[in-house]
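Report on the structure given below.
With one protein chain held back, the other chains of the complex are shown just where they sit.
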Amino acid sequence: MKISAVLRSPYALILPAIALCLIFSVAPTAMSVRDSFRSVDYVSGADKFIGLANYRSIFTDDVFLRAFKNSVLFMFGVTAFSVPFGVAAALFLDKNGFIRNFTQSVIFTPHIVSFIAVATLWMFMMDPRYGILNYILGLLGLPPLRWLMDSSTSLLSLAIVAVWKTTGFNALIVIAALQKIPAELYESARLDRSTPARTFFHITLPTLSPILVFLVTASMISAFGTFDIVKFMTEGGPRNSSNLMVYWIYRTGFLHFQIGRAMAGAVILILFLAVVSAVNLALAGRRAHYQ
Amino acid sequence: MSGGLSRAALRAAGFAVLIMIFAGPMFFMLSASFMSRYEVNITPPALMPSEFHPENYAEAWERMNFVHYLRNSLLSTFITIAGQLLVCVPCAYAFAKKQFRFKKTLYCLVLFDLIVPAQAIFLQMYILESGLGWINTMRGLTAPFFYSAFTIFSLVQYFKTIPDEILDAARLDRCSDVQVIARIMAPMASPIIITAMIFTFVYKWNDYFWTSILTTDETVRTLPMAIQNLMPVDHAAREWHVIMAGNVMALAPMLAVYILANRAIKSGLIYGSGGRRAVSGKSV
Partner (left out) sequence: MRKSFVLLTAVIILALSFLAWRFSKSPDSAPVVDSSAETGRDGETVEVLFWNVFADDTSTGEFLARASEAFMKENPGVKITVNGQGGYDAIAERLEAAAAAGNLPTMAVIEETFLGRFHPIVAELSRYLPDAVIENYQPGLLASGYIGDGLYAVPFNRSMPVLFYNKTKFEAAGINSPPATWDEFRETAEAMSDRENGVRGAALCWDTDAWIFESVLYSWGGDILDETNKKVVFNDGGKAAETVRFFQEMEENGTLFSPYNHQEDPWITVATEVLQGRACMMLGSNGMYSLYSQWMADAGYELGIAMQPSFGDTPSVATGAGNIVVFGGAREEQKAAAGKFLEFLARDEYAGEYAALTGYLPVTKTAANSEKLRAWLSEKPEYQAVIEQMMYAHRRPFTKNWKNMYGVIVEELEACLSDKRADAAEAMESAAAACQKIMDENPD
């Protein structure tokens, strides 16, 4: 009786998820936080508490500061393009019809391609000597760029790849949201002789705003956490011009094995993302009242 | 009249630009995969292969050891999907439809992964899995991902919209929770479950990060690692034609799933709460 009561209880249903979460997310995170205050070296066997020394070290490290700055820039840059582009494409492609459905599918395709394939493809296209992008620039009468090889364009090049990969996903989410807007709203707007601009700002945008907040938050978090294309396309170079936080953590922790410093960076990353999410949620709460 | 015409022309131009930007590079990938070694490295670049070299695929197939990695990709993806169905669906049902103590706290705990990015904890994951002896094993590559904050979150959002009356009726019939999930929740929520599983599929199929951390040899490595193996080490030249052929081969199964499930994805997105981009988190 007691046994079946436990089994019937909701706790039995959530137990596997909770257990996995504790083991594979909470515990590693806790260990990361712990290590950020310690000097850990698996080769020499050292493991001692050193207070805030790791944090002091990374905040006086030009490479870390550069990576942090790059990540913030990258986060805003990618979001500023991938979300508006996604919305614009969605408005353009809303409604059914063969060509629209086809185009919707096409712009979503980059999302399902692995980052490795995307990275190799764009490296091929961005090759300074043989790449097609420089050829296109030439056709437009523009001087060739050195894309990933140049410290002034490397971050931009990665951002182009990220925007290309994520815009279609954003568009699809917005299209889904648009199709949930009741047709009567538009009908009544039409009867009121509302202009398309008025309709957009008074009906479409407010209805979309929760999904937009979601998209902006998700886009910012994922852009800030970009890793694969950095590792594969530039390794953060030249001269750390395209180094992002996560790659910095990876390199410091997994290639240089300065575990304490890497974990200090990870803690900063988690805190920063928590702040970004909180700010977005707060803004979302505000927006919700307008409706 | 002419206004209508120019508008149609503009619209056509719009489609053309969108398709060019998003399909252009993919087309280029396909085209380069049939070029000769010489043709991928010329200026001005060739858009189309002057003659077809399907043997690039044979070479990529052989050098990638394609079958081995395809098998691993399929296994790890489907095990993860099955695991998520078993772990996340009951959990989401409990949070959506049951009342119990500490529900809010536990829900916050379950959503933990939404903020903590995978890359912040990979080192500890590696050490943890080493301790378990899970490095280079299929369970090491799949079991931690049976739990997904994103999947649970989207399912909860949708489950909440299913009216309680239906469940009450089932309870009167003395259905157990498992039966309620299997007979009522799962069928009613199938669009969102399918969508969530497709996102898991995309995420797991393409995952490079965790595979590179949690494996040190080729035993259970998946297709993205096989493409990486086509990139040279030891100072050899990059053979783009073969790499692109490998890309096309790794993409094909994914594309097939996408074309088959296109409609389901969209309906899932429309009914569901929306998705999260599946690129950075441990969980989709």
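Should a chain be cited, it is by its letter among A and B, assigned in written order, with residues numbered from 1 in that chain.
Following the convention adopted for this analysis, a contact is a pair of C-beta atoms (placed from the backbone, for glycine too) under 8 Å apart; a residue touches a chain by one contact, two chains touch by 3 or more.
The structure displayed is predicted, hence computed values, not measured ones.
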item	value
Shown chains touched by the chain that is not drawn here	A, B
Selected residue (touches chain absent from view) among B:126, B:145, B:159 or B:208	B:126
Sole residue of A:57, A:101, A:179 or A:277 that reaches the chain not shown, by the stated touch rule	A:57
Missing-chain contacts mapped onto chain B	123, 126-128, 130-131, 133, 135, 216-217, 232-238
Residues of chain A in contact with the chain not shown	3-4, 6-7, 12, 15-16, 19, 22-23, 27, 30-31, 34, 40-45, 47, 53, 57, 60-63, 123, 126-129, 146, 148-152, 237-240, 254-258
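Going forward, only the chains that are shown with their structure count from here on.
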item	value
Chain A-chain B separation of Cα centroids, rounded to whole Å	15
Contact set on chain B toward chain A in their complex	14-15, 18-19, 21-23, 25-26, 28-29, 32, 40-45, 47, 86-88, 90-91, 93-95, 98-100, 103, 106, 109-110, 112-128, 143-144, 146-147, 149, 152, 176-177, 202, 205-206, 208-209, 213, 223-224, 227-228, 231, 240, 243-244, 247, 250-251, 254-255, 258-259, 262, 265-266, 269-270, 274-277, 279-282
List of chain A residues in touch with chain B within their complex	8-11, 13-14, 16-18, 20-29, 31-32, 35, 89, 92-93, 99, 103, 105-117, 120-122, 124-125, 129-132, 135, 138, 164-169, 172-173, 175-177, 179-180, 211, 214-215, 218-219, 221-222, 225-228, 232, 246, 249-250, 253-254, 259, 262-263, 266-267, 269-270, 273-274, 277
